[in-house]
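Let's turn to chain A:
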Amino acid sequence: MTNTLTVKDLSVSYDTRTGALQALRNVSIDVPAGEIVGVVGESGCGKSTLIGALLSLLSENAHVVGGEIRLAGEDILRASPRRLQAIRGNEMSVVFQDPMTSLNPVLSIGRQMRDIQYRERISDAEKSRRAAAMLGRVGLPDPEAKLHAYPHELSGGMRQRVAIAMAALMEPKLLIADEPTTALDATLEVQIIELLKEIQREIGCAILFISHHLGVIAELCDRMVVMYAGEAVEEGPVAEVFQRPAHPYTAKLIECDPGRLHERVEALPAIPGSLPDLTDPPAGCIFRDRCDMATEICAREAPPRVTVTPGRWSACHHAKAVRP
Partner candidate 1 sequence: MPKTAMHRAFPVLNRRQLLAGAAGVSAAAMLPVKAWAQEGRLNIRVYTEPDDFDPVDASGFGEALLYGAIYRNLIQYESGDEWSYRLDLAESIEQTSDTTIEFTLKEGQMWSDGYGEITAEDVAFTFERILDPEMNSRILPDVGTLSRVEVTGRYSGVFHFDEAFAPFWWIALPYLAGTIVCKAAIEDAGGRITTEVPPTVSGPYRVRELRPGERWVLERNEDYTGDIPAEYERLDIVYIGDEASAEIALEAGDLDFTEVSPGSVTRLQSNPPAGTAMSMHPSLFYVWVGMNMEHPKLQDIRVRQALQYAINVNAIIEAAWYGVAEPSTGIIAPGLIGNRPESLIPPQGDPQRARELLAEAGVENLQVTLNVLNDVTFTTAAQVMQATMAQAGIQLNIEVHESGSFWTLGVEADGDRWRDLEMIMNRFSMLPDPSYATAWFVTEQIGDWNWERFSDEEFDRLHREAGTETDDARRDEMYRRAQDIMEESGAYRFITHGVTPNLFYNNTVPGTRPDGLPLAQYFRRA
Partner candidate 2 sequence: MTSDALLELKDVTVEFPGVRGLRALTAPPEARRVQAVSGISLRVEHGETLALVGESGSGKTTLARAINGLVPLARGEVWFDGQPLHARPDWHAVRRRVAMMFQDPVGSLSPRKTVRELILEPFAIHGVRVKDRKTRARDLLAAAGLGPDFLDRYPHQLSGGQARRVGVARALALDPALVLADEPTAGLDVSIQGEILNLMNRVKREHGLTTLIITHNLNILRHIADRVAVMYLGRIVEIGPVEQLLSTPAHPYTRALMAANPEPDPTARRERIVLGGETPALSARPPGCEFHPRCPVARPDCATCPPALAPARTGGEVSCHYPLGSDERIGA
(Lines give C-alpha, C1' and ligand atoms only; values in the text may rest on other atoms or scores of the structure.)
Protein backbone atom coordinates (compact mmCIF):
# COMPACT_ATOMS: atom_id res chain seq x y z
CA MET A 1 0.00 0.00 0.00
CA THR A 2 1.44 3.36 -0.97
CA ASN A 3 1.11 6.38 1.19
CA THR A 4 -0.24 9.56 -0.32
CA LEU A 5 1.29 11.49 2.53
CA THR A 6 4.13 10.53 4.77
CA VAL A 7 5.14 12.78 7.61
CA LYS A 8 8.25 11.55 9.32
CA ASP A 9 9.73 12.90 12.50
CA LEU A 10 8.54 16.38 11.77
CA SER A 11 9.60 19.02 14.28
CA VAL A 12 8.59 22.65 14.10
CA SER A 13 9.53 25.48 16.45
CA TYR A 14 8.40 29.06 16.82
CA ASP A 15 10.70 31.85 17.87
CA THR A 16 9.04 33.66 20.73
CA ARG A 17 10.26 36.23 23.18
CA THR A 18 10.46 33.59 25.86
CA GLY A 19 12.41 31.12 23.73
CA ALA A 20 11.79 28.49 21.09
CA LEU A 21 8.30 27.07 21.35
CA GLN A 22 8.51 23.47 20.18
CA ALA A 23 5.08 23.20 18.63
CA LEU A 24 5.70 19.88 16.88
CA ARG A 25 8.17 17.29 18.01
CA ASN A 26 8.98 14.23 15.89
CA VAL A 27 5.52 13.87 14.52
CA SER A 28 4.97 10.99 12.11
CA ILE A 29 1.76 10.46 10.23
CA ASP A 30 0.96 8.20 7.29
CA VAL A 31 -1.98 8.81 5.04
CA PRO A 32 -2.47 5.80 2.76
CA ALA A 33 -3.90 6.45 -0.69
CA GLY A 34 -7.65 6.64 -0.83
CA GLU A 35 -8.13 6.58 2.92
CA ILE A 36 -9.48 9.09 5.35
CA VAL A 37 -7.12 9.70 8.21
CA GLY A 38 -8.27 11.67 11.20
CA VAL A 39 -5.99 13.73 13.38
CA VAL A 40 -7.55 14.28 16.75
CA GLY A 41 -6.32 16.45 19.53
CA GLU A 42 -7.30 19.29 21.78
CA SER A 43 -6.25 22.89 21.63
CA GLY A 44 -2.50 23.33 21.79
CA CYS A 45 -1.78 19.91 20.33
CA GLY A 46 -0.16 21.35 17.21
CA LYS A 47 -2.89 20.75 14.65
CA SER A 48 -2.63 24.15 13.00
CA THR A 49 1.15 23.98 12.96
CA LEU A 50 0.89 20.63 11.23
CA ILE A 51 -1.35 22.09 8.55
CA GLY A 52 0.97 25.06 8.14
CA ALA A 53 3.90 22.72 7.70
CA LEU A 54 2.04 20.51 5.24
CA LEU A 55 1.08 23.50 3.11
CA SER A 56 4.46 25.23 3.63
CA LEU A 57 2.53 28.18 4.97
CA LEU A 58 4.06 28.48 8.39
CA SER A 59 4.31 31.96 9.81
CA GLU A 60 7.57 33.87 9.60
CA ASN A 61 8.75 32.99 13.08
CA ALA A 62 8.34 29.25 12.58
CA HIS A 63 11.06 26.85 11.46
CA VAL A 64 10.98 23.24 10.48
CA VAL A 65 13.66 21.89 12.77
CA GLY A 66 13.76 18.41 11.32
CA GLY A 67 11.93 15.60 9.63
CA GLU A 68 10.36 15.27 6.24
CA ILE A 69 7.04 15.50 4.55
CA ARG A 70 6.50 13.42 1.44
CA LEU A 71 3.53 13.82 -0.81
CA ALA A 72 3.33 10.79 -3.10
CA GLY A 73 6.98 10.21 -2.42
CA GLU A 74 8.06 13.77 -3.16
CA ASP A 75 9.83 15.64 -0.39
CA ILE A 76 7.90 18.89 -0.20
CA LEU A 77 10.01 20.46 2.52
CA ARG A 78 12.85 20.59 0.05
CA ALA A 79 10.75 21.40 -3.00
CA SER A 80 11.36 24.68 -4.79
CA PRO A 81 8.84 27.46 -4.23
CA ARG A 82 7.74 27.01 -7.83
CA ARG A 83 7.19 23.33 -7.33
CA LEU A 84 5.37 23.99 -4.07
CA GLN A 85 3.05 26.31 -5.85
CA ALA A 86 2.38 23.63 -8.39
CA ILE A 87 1.63 21.13 -5.66
CA ARG A 88 -0.65 23.34 -3.62
CA GLY A 89 -4.20 23.37 -4.87
CA ASN A 90 -3.31 20.85 -7.54
CA GLU A 91 -2.09 17.73 -5.81
CA MET A 92 -2.94 18.81 -2.31
CA SER A 93 -5.72 21.13 -1.29
CA VAL A 94 -7.42 22.21 1.86
CA VAL A 95 -10.78 23.04 3.42
CA PHE A 96 -10.48 25.39 6.36
CA GLN A 97 -12.53 25.63 9.48
CA ASP A 98 -14.50 28.80 9.06
CA PRO A 99 -16.08 29.20 5.63
CA MET A 100 -17.01 32.75 6.61
CA THR A 101 -13.42 33.95 6.63
CA SER A 102 -11.64 31.49 4.40
CA LEU A 103 -13.34 32.74 1.25
CA ASN A 104 -12.27 36.12 -0.10
CA PRO A 105 -15.11 38.51 0.72
CA VAL A 106 -14.53 40.90 -2.16
CA LEU A 107 -14.26 38.41 -4.99
CA SER A 108 -17.10 36.46 -6.52
CA ILE A 109 -17.21 32.69 -6.07
CA GLY A 110 -16.64 32.27 -9.79
CA ARG A 111 -13.57 34.50 -9.79
CA GLN A 112 -12.07 32.60 -6.90
CA MET A 113 -12.74 29.28 -8.54
CA ARG A 114 -11.34 30.43 -11.86
CA ASP A 115 -8.27 31.79 -10.13
CA ILE A 116 -7.29 28.47 -8.68
CA GLN A 117 -7.31 27.02 -12.19
CA TYR A 118 -4.78 29.59 -13.27
CA ARG A 119 -2.36 26.94 -14.39
CA GLU A 120 -4.78 25.41 -16.85
CA ARG A 121 -4.47 26.57 -20.41
CA ILE A 122 -8.15 26.83 -21.00
CA SER A 123 -10.51 29.70 -21.59
CA ASP A 124 -12.21 31.54 -18.77
CA ALA A 125 -15.53 30.22 -20.01
CA GLU A 126 -14.23 26.70 -19.74
CA LYS A 127 -12.92 27.42 -16.25
CA SER A 128 -16.29 28.76 -15.25
CA ARG A 129 -17.98 25.72 -16.70
CA ARG A 130 -15.76 23.42 -14.68
CA ALA A 131 -16.33 25.46 -11.57
CA ALA A 132 -20.07 25.36 -12.03
CA ALA A 133 -19.96 21.62 -12.59
CA MET A 134 -18.07 21.15 -9.36
CA LEU A 135 -20.48 23.42 -7.48
CA GLY A 136 -23.26 21.23 -8.81
CA ARG A 137 -21.46 18.13 -7.58
CA VAL A 138 -21.20 19.46 -4.05
CA GLY A 139 -24.92 20.01 -4.07
CA LEU A 140 -25.33 23.71 -4.64
CA PRO A 141 -28.57 24.48 -6.43
CA ASP A 142 -28.29 26.66 -9.54
CA PRO A 143 -24.47 26.53 -9.74
CA GLU A 144 -24.13 28.93 -12.72
CA ALA A 145 -25.84 31.68 -10.75
CA LYS A 146 -23.69 30.95 -7.71
CA LEU A 147 -20.59 31.77 -9.74
CA HIS A 148 -21.67 35.40 -9.62
CA ALA A 149 -22.44 35.36 -5.93
CA TYR A 150 -20.16 36.70 -3.21
CA PRO A 151 -19.43 34.65 -0.11
CA HIS A 152 -21.55 36.82 2.17
CA GLU A 153 -24.57 36.15 0.01
CA LEU A 154 -24.45 32.46 0.84
CA SER A 155 -25.40 30.69 4.05
CA GLY A 156 -22.79 29.02 6.21
CA GLY A 157 -23.49 25.54 4.89
CA MET A 158 -23.39 26.75 1.30
CA ARG A 159 -20.09 28.47 1.89
CA GLN A 160 -18.55 25.33 3.25
CA ARG A 161 -19.84 23.46 0.21
CA VAL A 162 -18.16 26.08 -1.97
CA ALA A 163 -14.94 25.62 -0.01
CA ILE A 164 -15.11 21.88 -0.58
CA ALA A 165 -15.85 22.42 -4.25
CA MET A 166 -12.75 24.59 -4.50
CA ALA A 167 -10.66 22.00 -2.75
CA ALA A 168 -11.95 19.21 -4.95
CA LEU A 169 -11.84 21.18 -8.17
CA MET A 170 -8.36 20.09 -9.22
CA GLU A 171 -8.98 16.53 -8.06
CA PRO A 172 -6.04 16.52 -5.67
CA LYS A 173 -4.32 13.44 -4.34
CA LEU A 174 -4.64 14.72 -0.82
CA LEU A 175 -7.37 16.82 0.71
CA ILE A 176 -6.67 18.37 4.07
CA ALA A 177 -9.78 19.19 6.05
CA ASP A 178 -9.13 21.48 9.01
CA GLU A 179 -12.09 21.15 11.36
CA PRO A 180 -14.46 21.81 8.48
CA THR A 181 -17.59 21.22 10.52
CA THR A 182 -16.75 22.94 13.77
CA ALA A 183 -18.33 26.24 12.82
CA LEU A 184 -21.50 24.59 11.62
CA ASP A 185 -24.72 23.54 13.27
CA ALA A 186 -25.27 19.86 14.00
CA THR A 187 -27.66 19.29 11.14
CA LEU A 188 -25.23 20.93 8.72
CA GLU A 189 -22.28 19.07 10.16
CA VAL A 190 -23.90 15.83 9.07
CA GLN A 191 -24.46 17.19 5.60
CA ILE A 192 -20.82 18.15 5.25
CA ILE A 193 -19.53 14.84 6.54
CA GLU A 194 -21.70 13.03 4.06
CA LEU A 195 -20.47 15.34 1.31
CA LEU A 196 -16.83 14.69 2.17
CA LYS A 197 -17.41 10.97 2.03
CA GLU A 198 -19.02 11.33 -1.37
CA ILE A 199 -16.25 13.49 -2.73
CA GLN A 200 -13.63 11.09 -1.44
CA ARG A 201 -15.39 8.23 -3.20
CA GLU A 202 -15.69 10.15 -6.45
CA ILE A 203 -12.19 11.57 -6.64
CA GLY A 204 -10.50 8.76 -4.82
CA CYS A 205 -8.26 11.13 -2.96
CA ALA A 206 -6.87 10.65 0.49
CA ILE A 207 -8.23 12.91 3.19
CA LEU A 208 -6.39 14.15 6.22
CA PHE A 209 -9.22 15.16 8.51
CA ILE A 210 -8.32 17.25 11.50
CA SER A 211 -10.78 17.62 14.33
CA HIS A 212 -11.11 17.82 18.07
CA HIS A 213 -14.44 16.08 17.82
CA LEU A 214 -14.11 12.37 18.48
CA GLY A 215 -17.59 11.67 17.19
CA VAL A 216 -16.83 13.11 13.79
CA ILE A 217 -13.58 11.19 13.55
CA ALA A 218 -15.30 7.99 14.53
CA GLU A 219 -17.98 8.63 11.99
CA LEU A 220 -15.80 9.49 9.03
CA CYS A 221 -12.27 8.17 9.27
CA ASP A 222 -10.55 4.94 8.46
CA ARG A 223 -7.45 5.58 10.49
CA MET A 224 -6.64 8.13 13.13
CA VAL A 225 -3.71 9.81 14.79
CA VAL A 226 -3.98 11.20 18.28
CA MET A 227 -1.90 14.22 19.06
CA TYR A 228 -1.02 15.73 22.38
CA ALA A 229 1.14 18.76 23.09
CA GLY A 230 2.96 18.68 19.78
CA GLU A 231 3.47 14.95 19.59
CA ALA A 232 1.63 12.15 17.86
CA VAL A 233 0.95 9.74 20.69
CA GLU A 234 -0.99 7.03 18.95
CA GLU A 235 -1.93 5.94 15.49
CA GLY A 236 -4.12 3.16 14.15
CA PRO A 237 -7.37 2.14 12.52
CA VAL A 238 -10.27 4.05 13.97
CA ALA A 239 -12.26 1.06 15.18
CA GLU A 240 -9.28 -0.39 16.99
CA VAL A 241 -8.21 2.82 18.61
CA PHE A 242 -11.67 3.53 19.92
CA GLN A 243 -12.11 0.00 21.07
CA ARG A 244 -8.72 -0.58 22.64
CA PRO A 245 -6.79 2.65 23.02
CA ALA A 246 -3.10 2.02 23.54
CA HIS A 247 -2.17 5.39 24.99
CA PRO A 248 -3.46 6.71 28.29
CA TYR A 249 -4.25 10.06 26.71
CA THR A 250 -6.37 8.46 24.02
CA ALA A 251 -8.13 6.41 26.60
CA LYS A 252 -8.83 9.46 28.74
CA LEU A 253 -9.98 11.50 25.78
CA ILE A 254 -12.47 8.89 24.72
CA GLU A 255 -13.59 8.48 28.28
CA CYS A 256 -14.20 12.19 28.63
CA ASP A 257 -16.62 12.43 25.75
CA PRO A 258 -20.04 12.49 27.41
CA GLY A 259 -21.61 11.27 24.17
CA ARG A 260 -20.17 7.89 25.05
CA LEU A 261 -22.16 7.67 28.24
CA HIS A 262 -25.69 6.58 27.63
CA GLU A 263 -26.70 6.75 31.24
CA ARG A 264 -26.66 9.77 33.42
CA VAL A 265 -23.59 10.01 35.64
CA GLU A 266 -23.03 12.15 38.65
CA ALA A 267 -19.45 13.07 37.86
CA LEU A 268 -18.29 13.43 34.29
CA PRO A 269 -14.75 12.29 33.62
CA ALA A 270 -12.06 14.84 32.86
CA ILE A 271 -8.30 15.04 32.52
CA PRO A 272 -6.98 17.11 35.38
CA GLY A 273 -3.96 19.31 34.93
CA SER A 274 -2.90 21.38 32.00
CA LEU A 275 -0.58 21.35 29.01
CA PRO A 276 3.15 21.55 29.70
CA ASP A 277 5.10 24.63 28.70
CA LEU A 278 6.23 23.87 25.17
CA THR A 279 9.11 26.35 25.29
CA ASP A 280 10.61 24.04 27.89
CA PRO A 281 9.01 20.62 27.49
CA PRO A 282 9.70 18.19 30.32
CA ALA A 283 12.03 15.30 29.77
CA GLY A 284 10.53 11.88 29.38
CA CYS A 285 6.89 11.48 28.49
CA ILE A 286 5.07 14.67 27.68
CA PHE A 287 1.80 13.40 29.17
CA ARG A 288 3.17 12.00 32.38
CA ASP A 289 2.07 14.88 34.64
CA ARG A 290 -1.57 14.19 33.81
CA CYS A 291 -1.23 10.44 33.49
CA ASP A 292 -2.36 8.14 36.28
CA MET A 293 -0.29 5.27 34.89
CA ALA A 294 2.94 7.21 35.02
CA THR A 295 5.89 5.50 36.60
CA GLU A 296 9.40 6.60 37.27
CA ILE A 297 10.60 5.60 33.79
CA CYS A 298 8.10 8.02 32.26
CA ALA A 299 9.92 10.91 33.86
CA ARG A 300 13.26 9.68 32.66
CA GLU A 301 12.90 8.40 29.16
CA ALA A 302 10.92 9.58 26.22
CA PRO A 303 8.56 6.73 25.38
CA PRO A 304 9.36 4.74 22.23
CA ARG A 305 6.81 3.95 19.55
CA VAL A 306 5.40 0.64 20.58
CA THR A 307 3.75 -1.32 17.84
CA VAL A 308 0.56 -2.65 19.32
CA THR A 309 -0.76 -4.51 16.33
CA PRO A 310 0.47 -4.18 12.75
CA GLY A 311 -0.22 -0.68 11.46
CA ARG A 312 -0.90 0.54 14.92
CA TRP A 313 1.46 2.06 17.44
CA SER A 314 1.46 4.05 20.63
CA ALA A 315 4.14 6.23 22.18
CA CYS A 316 3.85 4.96 25.71
CA HIS A 317 6.04 2.94 28.02
CA HIS A 318 2.93 1.20 29.21
CA ALA A 319 1.17 0.84 25.89
CA LYS A 320 0.20 -2.76 26.45
CA ALA A 321 -1.26 -2.04 29.84
CA VAL A 322 -3.64 0.68 28.82
CA ARG A 323 -7.27 -0.17 29.49
CA PRO A 324 -10.15 1.72 28.03
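FYI, a contact is a pair of C-beta atoms (placed from the backbone, for glycine too) under 8 Å apart; a residue touches a chain by one contact, two chains touch by 3 or more; residues count from 1.
In picking the candidates, the idea was that all candidates are chains of the complex that A comes from, given by their letters.
These numbers were taken from a predicted model, which means no experiment stands behind them.
**Student:** Of the numbered candidates 1 or 2, which one touches chain A within this complex?
**Tutor:** Candidate touching the shown chain: 2.
**Student:** Would you mind writing out the residues of chain A in touch with candidate 2 in their complex?
**Tutor:** 42-43, 155-158, 185-191, 193-194, 212-219, 238-239, 242-243, 252-254, 256-272, 274
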